[in-house]
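Complex shown without one protein chain; remaining protein chains in place.
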């Protein structure tokens, strides 16, 4: 089990809906921002990955539970934990917190694929080394 | 097990991302459009539900598997099946198809809550009657 | 001045914000859906344009005035009028209506560019012929 990576996201009007709360689909965006910054912190850029290796990560499955809502102006803390690191896929456990309140938990599986073919491909060794702790 | 409700959605630039395919989080939007039209077809409007009953449906959990990507200009067929109808919640099985190709499957659970309190509340009888087949 | 093309769009939760109304940036999406369907009605597909001609339309400028808000469940009627058809650009006047109520007016300029270079390029004759009335 890897350590926890944290990333913050502020809630703007764009993130909310007429229910007065954050639109649930947007937690997938927040989780991705956190995963992207986790990758970047490990020295991996997705632009580079696509240009140098002709590879990209695509999301294979998402399972999200919504416990408590967030509202305009809230500042969310998003967590990233690698649950399982495969040869061609990574499985994450992620949470969204507002202060001491747990808002959302997610289990996100991403796969490494060819940019053109969209076929599964092994994660390049140099990237695997960067994201293994 | 209820019958299958179908709703179509066209893919525009707004739905895609730099991977050249539909951004995965957007399937939650497409699934919701289909559920909303399924509700409307049953004679239930969410504006009415909020104004007359001070109630709304909120999403409690989503589990989505991404099998195959959609692209610009594709026309998707979205399905809605009620898997389980509770007193204060509904569980749906949904799929996204492009022609004969299954793109995405989802299991979406929504709960009925008070507009102000966001606390679980029984689905009004008149609405329950409309959506039970 | 060309004739008016109409396209409808339903308002879902995804389109609204915590102000209880449609998020203003989303009118740009609705306008684009209408322009895309106007193109399609003229026999032009953007996927084709990108694959056969290595060209795409990009938005160069948008000017939108917001007169009256739309809400959940509203059905909008979007209009498309070609104001000016250039060699490498098209200028549109667009409106969003809800029943007899004018919601939004927009002036949108799009340019034809190379898919890779993003440099301005003449609109192919076959497409120009299709969209000239």
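Worth pointing out:
We call the chains A, B and C, going by the order they appear; numbering starts again at 1 in every chain.
Just so it is clear, a contact is a pair of C-beta atoms (placed from the backbone, for glycine too) under 8 Å apart; a residue touches a chain by one contact, two chains touch by 3 or more.
No experiment lies behind these values; they were computed from the predicted model shown.
From the options A:33, A:53 or A:77, the residue with contact to the unseen chain in the full assembly is A:33. Although one chain is not drawn, the whole complex shows that of C:4, C:25 or C:41 it is C:25 that touches it. Mapped onto subunit B, contacts with the missing chain fall at residues 13-14, 16-21, 23, 25, 71-72. Seen across the whole complex, the unshown chain contacts subunit C at 19, 21, 24-26, 28-29, 32, 56, 58-66, 69, 115, 118. Where subunit A meets the omitted chain, the residues involved are 10, 12-14, 29, 32-33, 36-37, 40, 45-47, 50, 71-73.
Everything that follows uses one rule, which is that only the chains that are shown with their structure count from here on.
At the centre of the protein atoms shown, by the Cα-centroid criterion, sits B. Centres computed as Cα averages put subunit A at a distance of 23 Å from subunit B. Taking the mean of the C-alpha atoms as each chain's centre, subunit B and subunit C sit 27 Å apart. Subunit A has residues 19, 21, 25 in contact with two or more other chains.
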